[in-house]
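Every protein chain of the complex appears in place save one, which is left out.
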Amino acid sequence: MDPSGAAMTDLTGKAAGLEAGGVALRIEGLSKTFGQNTVLKNVDLAVRHGVVTCLLGPSGSGKSTLLRCMAFLEEHDAGIITVYGEPLGFAPKPGGGRLRLPHAQVVRVRRAIGMVFQQFNLWPHMTALGNVSEALKRVRGLSRREAEARAMSVLERVDLADRAHHYPSQLSGGQQQRVAIARALAMEPRIMLFDEPTSSLDPELTGEVLSVMRHLAQEGMTMVVVTHEIGFAAQVASDVAFLDKGEILLRGLAKDVFAKPWHPRLADFLETYLDRGAAVLV
Amino acid sequence: MDPSGAAMTDLTGKAAGLEAGGVALRIEGLSKTFGQNTVLKNVDLAVRHGVVTCLLGPSGSGKSTLLRCMAFLEEHDAGIITVYGEPLGFAPKPGGGRLRLPHAQVVRVRRAIGMVFQQFNLWPHMTALGNVSEALKRVRGLSRREAEARAMSVLERVDLADRAHHYPSQLSGGQQQRVAIARALAMEPRIMLFDEPTSSLDPELTGEVLSVMRHLAQEGMTMVVVTHEIGFAAQVASDVAFLDKGEILLRGLAKDVFAKPWHPRLADFLETYLDRGAAVLV
Amino acid sequence: MTLDLDLILHSIPAALRGAGITVMMWIGGGLVAFAIGFLVALARRYGGGWVRWGLAGPVEVLRGTPFLIQLFLLYYGGPFIGLRLEPYEAGFLGTAIYGAAYFSEIIRAGLEAVPRGHVEAATVLGLTRTQTVARILVPEMTLLILPSSINMMIILLKETAVLSIITVPELTLVVTAIGSAHFAFVEALLLLALIYWGIVEAASALGRGLEAGLARYRMV
Amino acid sequence: MSWKYFELLALGAGVTAIISALAIAFGLAIAVPIAAASLARNRLLHRLGRSYISFFRGVPLLVQLMLIYYLLPGVGINLPSTVTAIVGLALCTAAYQAENLRGGFLNVAPGLIEAARMVGLGDRQILLRIRLPIAFRLVLPAIVNEAILILKSSSLVSVVGVSELTRMAQNLSTSTFKPLDMYAMAGLLYLLLNWCIAGGGLGLERALHWGRR
Partner (left out) sequence: FGSAAKADDALAKVKAAGELKVGTETQFAPFDFIDAGDHVGLNVDVFNEIGKELGVKIVWEDLPWESVLPGLDAGKFDIVAGPATITKARMEHYRFTVPIADATCAILKAAGDKSIQKPEDIAGKAVGAGKASSQMDQLKAYAATLKNVDIREYVDNSTAYADLAAGRIAGVANSLPNIAYVAQQRPDTFAVVEPPFGQKSYFGYVGRKDDDHKSLMDAIDQALVKMKHDGRLAALEKKWFGLVFDTPDTVPTPNF
């Protein structure tokens, strides 16, 4: 078998272990229902360590819900999620079924995960520095000086050291999103989740955020990204999963998926982007 | 001179008369200041009758402000706008300077202009039919029956006859924007202005709105479109003007501008789009 | 009609003493009302089904009946269930309970108006619920409820006029008594209107100042 | 408690309901021009609107009622008690409703008004057809809230000689020497009336849902 074929098997979530480049987060048989509405159906996915996985799919296909399940912001109704081998929220029972894990365990496993939202969700009553250092103080128990020093160095990484003392309302959308990234990074997560991090930004502010994310990817951060920025996905993602109506229609290496979108739904989906960007390039 | 060169002269706003394919809307020496901030500087532009003019430019360059001046939603601080030869808002004084025109005159000249906003701006308390027929009843003085019959036929043009009795909240973004287009069309404007008509839509809903606009263009409607949809601009626009920091950096025929973006700012600008869409296409 | 300006001038010291009592009952009762309202709002948000139901009823009754009737029942009815309060105590308690019902609703709405994402961001970062309430929800909510809280305080100020029925010698009682004693009713009413209006304007100005001071935290 | 007393209290509740309903209706009608004035660019109109709101919100209703009752006859206007009560309540609630509506007007997206201007609607048409309905719907909960407050405040109109619910309870408690029963019953009747208003408000909110779920 050729390597790309192997990688595709890798992503089924059934194979692969914890070796280097192994699986960081594994989802098996996950389902999620809101009221009558089954939003995710028996999803299997393995997020590989050290690379970027992009989740694509039409609006309403369940991308955000899947990402929120990975952070245990939504409780899944069936299935198991493991983060570096440790179960998140529910553990499989030996005889079948699942066991609700205690809150403390959820908190501990969730430490491995950082999340960046579409709406930034910065706390408006704290400066950029306050936003980034808050959890360092309260959760890590660092002293104010230590926390702020550490926060400052993370703000530097997203190139915002000079905006540390500004309130969110005094920052542009792109800057706000970079602070939100810094806030998540400061807790040193092993996996970063991004839910459409640029889609509430003006097109020209999108660049600065994508560039920070590109850097993170180059540094080997494990990332799961929901995005409509096909260009970014094609450039940066190693793995791609395509969701449609709550099911994973296909997953594979990005270079295969974009080069020959063999599934008709995916081809349609990419078409809408091509339609709107192609003319420039001819 | 070659025809494209001639057309470029045409767009300077200094030449060209009222002949077929002549100037629909002319802007001369327009400036606009908000407080200390000069947003538009001595802008000259001629919008040709019967074709599509696209306004491009980075965020904050003044595109929306220019479009709003064309509808006299902002009062310009200097310069003259004429719509099919009639001055809008201000007339030049013989001895120099300008004369504020009476409100009734503004309302009369503005009748030639229809506008479609980024945020749709549909009235939430009226159905699609109500939104489209309201002005026909109140401004044109049509009876309810006549107004609704006329509104219905315009809704058919945007393919929404079956949604006539839905409220905006019951319509998708794309449908809402098509109703907004119908509302403007119902008043039979001679020029239609569009300010980023698709940028608050999900990517998958953008297509339906662009397709309505493409039809309008084919029917020979005079249109001025601010958009980030470079693909659409390249396909549909005859003329392009590129704004940067409140000044028109260049204007010309679309085919020339996109084929050889000779100005470095424009090349940079298009680059950011290429950057984000190109990878898909290689 | 001629106004007895002398009488107005001579009444001012007594009126100011009444105003002092009004302001004391108002600020004291209002602050306690806010504190109780806050606890009730938290209990209704995080408490179990019983707590929610148990609190919803009293809040609705307190918001649905005139302050005058509540005060009367508390003061004149209290002794029948063994609750014997002196006028100041009853006035203070009555104001606090009445205000608390309103504040609990204002604060509940405020807590709900904080975007869910702000709380989720805290959750993912590992802040506990208590930390999230104390560090995120409460400060953000404060900003959101400031205008309605100031409004409520002003309503409460004017409601304290009713305390006269339980013999608390507050502004309205004192000034109308002066008016009766000198048969100068219009003068008394004008003086009363002026003093209340002055207190209300001062409170509104203070509120506007607070809002302006906090404006930079506000997202646009 | 005898049925007779309940009947009398219900009679008082009827007076309270009618006076409050009229005051709420007139108050809203007065509030529209006041709100429009307080938002006007014209300095004089703006001042007038703001002063109205400031006065009627700054002075307790009790004092306002007495001023209307005792001061106006001095300048030759002598209104009967019931009219004084309705006028007093309406003028006062108008100030609060005007503030509510003003907030609503400010929250009508400016784009909606620009869209109206672009299709040629005039200022008055925009006020009545676009701004008012949208603003009204936006602040409907606040308007209902104020209606409930004014119903409760109507307990003060006895100072100008109207025998409404609270006065009825006071009178009955003097003659029966059973103040607690009477006041408790009056409280229940107030609750009942308020539920009617709240229910009506919810119904109105639902009727004006404009397709939202």
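Chains: A, B, C and D, in written order; residue numbering restarts at 1 for each.
Throughout what follows, a residue touches a chain if its C-beta (ideal position, glycine included) is under 8 Å from a C-beta of that chain, and two chains touch if they have at least 3 such contacts.
Keep in mind the model is a prediction, meaning the values are calculated, not measured.
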Among shown chains, those touching the left-out chain: C, D
Residue touching the undisplayed chain, where the options are C:Ile12, C:Ala35, C:Ala56 or C:Ala181: C:Ala181
Hidden-chain contact residue, picked from the options C:Arg84, C:Arg116, C:Arg129 or C:Arg216: C:Arg84
Residues in subunit D touching the chain absent from view: 4-5, 7-8, 66, 69-71, 73-74, 78, 81, 158-161, 163, 167, 170-175, 177, 179
Touching residues on subunit C - with respect to the absent chain: 76, 78-80, 84, 86-87, 164-167, 169, 173, 176-177, 179-181, 183, 185-186
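The rule we apply is simple: only the chains that are shown with their structure count from here on.
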Euclidean distance of C-alpha centroids - subunit B vs subunit D, Å: 46
Subunit A and subunit C, separation of their C-alpha mean positions in angstrom: 47
Subunit C and subunit D: spacing of chain centres that average the CA atoms, whole Å: 20
Pairwise touch network: line, ring, star, complete, or other: ring
Complete list of chain pairs which touch one another: A-B, A-C, B-D, C-D
Complex contact set, residues of subunit B against subunit A: 58-59, 199, 202-204, 206-207, 210, 228-235, 258, 270, 272-281
Residue ranges of subunit A in contact with subunit C within the complex: 71, 73, 107, 110-111, 113-115, 117, 119, 121-125, 134-135, 138-139, 167-170, 180, 183-184, 187
Residue ranges of subunit D touching subunit C (in the complex, touch as defined): 54-55, 57-64, 66-67, 70-71, 74-75, 148-149, 152-153, 155-156, 166, 169, 179-180, 183-184, 186-187, 190-191, 194-195
